[in-house]
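Yeah, one chain of the complex is gone here, protein chain that is, but the others are all in their spots.
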Amino acid sequence: MSRRTEYLEAAADRVMIQDMLARYAWEIDHGTPEGFAAVFSEDGIFEVVALKLRVEGSQDIIAFAKDLQRTMPNLHHVMSNFVINISGDRASGRCELNEFMALPDAIYPNVQGWYEDEYVFDGERWRIQHRRNFFAPSAAGAVGPLAEYSAAFMEACAKYQHA
Amino acid sequence: MSRRTEYLEAAADRVMIQDMLARYAWEIDHGTPEGFAAVFSEDGIFEVVALKLRVEGSQDIIAFAKDLQRTMPNLHHVMSNFVINISGDRASGRCELNEFMALPDAIYPNVQGWYEDEYVFDGERWRIQHRRNFFAPSAAGAVGPLAEYSAAFMEACAKYQHA
Partner (left out) sequence: MSRRTEYLEAAADRVMIQDMLARYAWEIDHGTPEGFAAVFSEDGIFEVVALKLRVEGSQDIIAFAKDLQRTMPNLHHVMSNFVINISGDRASGRCELNEFMALPDAIYPNVQGWYEDEYVFDGERWRIQHRRNFFAPSAAGAVGPLAEYSAAFMEACAKYQHA
């Protein structure tokens, strides 16, 4: 494979991984828990490092997405600044995350952080093998007027937390 | 056309559609009403569903862009999470929308919503055939300190509204 072809293919892989990550945001913000889980591989892992939260496998990812959509509605996950490294049918990547929550009185920036990911291509499409969510140091969890909206989510998280 | 070629072409189409959507944001945020209308096809349609606003064809899109730029200056349209499906020289897509308004005292997130689109390739470039803007349930229109800034826009919208 020529160097030029490699360049085109690596660029195309980056596009398709970002398309998949966009589906991740759409499913959790406006879609279904099942659609959200389908963005991960069957044995996919989702972690929120600051909360010691770890969810593994489609069934648990579906349960977690239900809890998140129930306790934190009206979220927008704005992902930006995608850095992706391709290695055949595997890839690693990271992107910054800015979450916004639309409440009746205003729209609040409620999380500032980033994701560190592993992806896998299954012959048809890219999926998330492992996604880890990190919070910025001074924005770990909800702050100010958002704290009360996070209480139910934090409670729901307990069952996914590990020491 | 081989499967690999299809993959490269569909990725390239996604890139060029996003490039065109970036021009959409630049024209409305910093450019001209005519430049904004040129991102749409001649018979393009722009709708804001929650406001029952519908604008059709280049002349009306130019008029609408003039009204928006006059009544709501200093907006930033941040589009993210692009999900695009290609079908030859047509495509459909959606992206999330977070708008920010720079006022003298602070920068406010003033809209949380999304777009649902139809695109068409005219042999040279992609254009918007139909764009529908949706607001998040709890952020339909301006809220809090932004309400007064929206009054003139809402008034200007009357001539584009349909029952």
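As written, the chains take the letters A and B, and residue 1 is the first residue of each chain.
Keep this in mind: contacts are C-beta pairs under 8 Å (C-beta built on N, C-alpha and C of every residue); 3 or more make two chains touch, one makes a residue touch a chain.
Not measured: the values here are computed from a predicted model.
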Have a look at A:F46, A:F64, A:W114 or A:Y160 and name the one touching the chain we're not showing. A:W114
Missing-partner contacts on chain A, residue numbers: 4, 7-8, 11-12, 14-15, 78, 80-84, 94-96, 98, 108-112, 114, 136-139, 143-144
What is the set of chain B residues that contact the non-displayed chain in the whole complex? 8-9, 11-13, 15-16, 18-19, 21-23, 25-26, 29-30, 74, 76-80, 100, 102-109
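The rule is simple: only the chains that are shown with their structure count from here on.
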For chain A and chain B, let me know how many angstrom lie between their CA-based centres, rounded off. 25
